[in-house]
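Here's a structure for you.
Missing here: one protein chain of the complex. Every other protein chain is in place.
Presenting subunit A:
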Amino acid sequence: MAQPPVFVLSVPETPDDPEGSQEPSPYDESEVHDSFYQLIQEQSRWAAEEGLELQQREPGPGALGALGDDHQALLGPEGVPVHSMATLRILASMPSRTIGRSRGAILSQLYNRTVRLRRRAARRPQLRDVGRSARPSLRLYDLELDPLVLEEEEKRVLLVKELQGLTVAQRDHVLRGMPLSLAEKRCLREESRTPRGKRRARQGGRGLPSCCSQLQDSCVLALHNLGLVLLSGLQALKPWRYALKRIGGQFGSSVLSYFLFLKTLLAFNALLLLPLLAFIVGVQAAFPPAPPASVPAFTGLELLTGGGRFAHTVLYYGYYSNATLSQPCASPPDGGQCPPEAGGLPYNMPLAYLFTVGVAFFITCITLVYSMSRSFGESYRVGSTSGVHAISVFCSWDYKVTQKWASRLQHDNIRTQLKELLAVWQLRRGPRSMCWRLRRVAVLGLVWLLCLGITLGCTVAVYSFSELMIKSPGSTEREGALLALPLVVCLLNLGAPYLYRGLAALERHDSPVLEVYVAICRNLILKMVTLGILCYHWLGRRVGTLRDQCWENFVGQELYRLMVMDFLFTLLDTLFGELVWRLISERTLKRRGKPEFDIAGNVLELIYGQTLTWLGVLFSPLLPAMQIIKLLLLFYVKKTSLMANCQAPRRPWKASHMSTVFISLLCFPSFLGAAIFLCYAVWQVKPSSICGPFRTLDTMYEAGKVWVRHLERAGPRVSWLPWIHRYLLENTFPIYLVSALLLAVIYLNIQVVKGQRKVICLLKEQISNEGEDKIFLINKLQSVYERKERSRPLPDPGTSLPSLYPGRPGRSS
């Protein structure tokens, strides 16, 4: 290795950086290391002067007990509590003050933690919640260890012994979570590993038991390594790692949450697509039905309308057969009979279609509810509304931000947030007049009425246009005319939010977060009501008018068209909303600010698109694949537009609350609505009689009933399944019972949470009482030492010990 050359570093300090002068230099040892240095300096300096203040404050023996607030009596000139050297020495060895400096304290606390773990691991092998605080509290100390003051080395040995008792995975988990430096962790790891080798060597003569333990160890190690390989493989598979890092670095966590939500939606669609591909699309593609008489030629319009050539492919419901598929038995040339093996496994297509769609929806539901509850649990805590200032100070700086202008924006945001918080606090002090309040209520009411009026107007427009489409003759024949309804819907979805934004400028809310939530609410109402009208149009009206045609294909095609139009309009909105606006504002209006990235609007677009996919899965099983392609393209388009044209939103957003809100919106109006639509279509609507897997049945659900009846006739061996079907699914009593039980469980949980909240309040009170007790005891200790000092014979001035009371030469023991 080359000798490191001596070189002088001249790293230029940024010229407009005011911090350089304010920070203490890292070489200023005395300031950085000795925390009591200041106090001790003060003491000795003050001891050299006349201690006149002490004479004033010197209380009598009984006066201390009589004083209510003892701590007030002993404040020094700067308001810092002043204590004698002996008290300071005791204070310096208090557990709460040694945790950061004494490694012995850390080691003993970690040792106690692993002891507890091992005891718990005997009952529960998985490692969970490893203790909340790093402060050693008296409860945690093992009683037989506590009376001895153990040396740091002994504690370390104990900790190593404990680590050896854990399994490999647990030990690694504990090591990673330790607040020690990496070098120390490596030493601990080394020490906790080597004795095992020694142990193995010592037991080498014993034969079989050592073989077993060796095998066990090597198995565990092999699994551990496999787990690591899988983890690194998964991380390599994680797409867009660098892109997400750049977005987070330039725009912060709030804009990043949109892209993370997009990734989540991709995962949901992939989860939905897999069973459909495996059980429906793949099988039907392997056994194509007889082609119809006339197949139209492929024109380019099919990509937009989804009809024409596409209508006779796996894309739509109508393609699927209603019979049991089996291997076609090609008659052998010599006229013999088909061998029995050529029959293959019969595949009941209607049943498979119904069950696969049902199971895919069920899996999606479970995954959604699970991720929503997990996200909710992480972001909402009991008592989380208080502590806003502390959270703004300690948790609002986003460490991911890496660009200078982005970090400047963060500084501005935090400053604005703190100023707003202070303003709210000051505002709350002033009383609001009745007149002002009435005016606010009137303005809010008016704006909400206008917005609901716009929603109603859009709804009526969509309804009347859909009725027009039904009534006008030949609208279903001309392919181009079919695009009219999706066009109208998309235009309304594009235009109404701008109107809402204009009206919201009148409202002038205090809190910017509330503004955003109100905007989300309004847009959501519009989109959901529009979709509701369209669902009624399809299932209520179109079924009637298309009685002798394949109405399911038509609904599938409508949804396809809506999706494609939605995608095109999103592209258009990105182009005009962001690119052109930036060009206009830079050239014409001469404003330097780029347009903000509208997180709420974009997320609602994603949720709307996903709702369309879920609505259409029954009628067009390949719709999730289209949604995946659409999301992939959208990621790159949005990312490019974001980097080129936008800036981060000025208002502070809470990233974790936002992802919870997004997932909840995805679950509640969106998925629930799609599930209701699906249930209605399966249970109540008569399928068309000329196409699809359910063409001979009254409802789609009948396919299941037919199969159950078939099973009943099959024999007594599978009689439990029809029994379950008759008494548990068709009967309403068990459903009522289960719902009542669930309600009872939910009520109990609510009561438990209420009780926990009360307990938290009581504990907080107890902590503050303990704090006061602590201060009281410290003052008592101080007074005891003071008395002892006073009664001690004075040392001669030649000694180096600074005395507290140099100004009283007349006192003697």
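Just so it is clear, contacts are C-beta pairs under 8 Å (C-beta built on N, C-alpha and C of every residue); 3 or more make two chains touch, one makes a residue touch a chain; residues count from 1.
Everything below uses one rule, namely that contacts and distances are computed from a predicted model.
> Missing chain, UniProt name, options "Calcium and integrin-binding protein 1", "Probable tRNA methyltransferase 9B", "Dimethylarginine dimethylaminohydrolase 1" or "V-type proton ATPase subunit a": which is it?
So the chain that does not appear here would be "Calcium and integrin-binding protein 1", according to UniProt.
> Pick from A:T324, A:T696, A:S768 or A:S791: which residue touches the chain that isn't shown?
For the chain that is not drawn, the touching residue is A:S768.
> With the missing chain put back, one of A:C219, A:A270, A:A286 or A:C395 would touch it. Which one?
Touching the chain that is not displayed is residue A:C395.
> Can you tell me which of A:L422, A:V441 or A:L506 touches the chain that was removed from the display?
A:L422
> For subunit A, which residues reach the chain that was dropped from this view?
So the residues of subunit A touching the missing chain come out as 1-2, 4-5, 7, 9, 11, 18-19, 22-24, 26-27, 31-33, 35-36, 96-101, 130-135, 172, 175-179, 181-183, 185-186, 189-190, 228, 231-232, 235-236, 245, 248-249, 253, 378-381, 383-384, 386-391, 393-404, 406-407, 411, 414-415, 418-419, 421-422, 425, 654-657, 764, 767-768, 770-772, 774-775.
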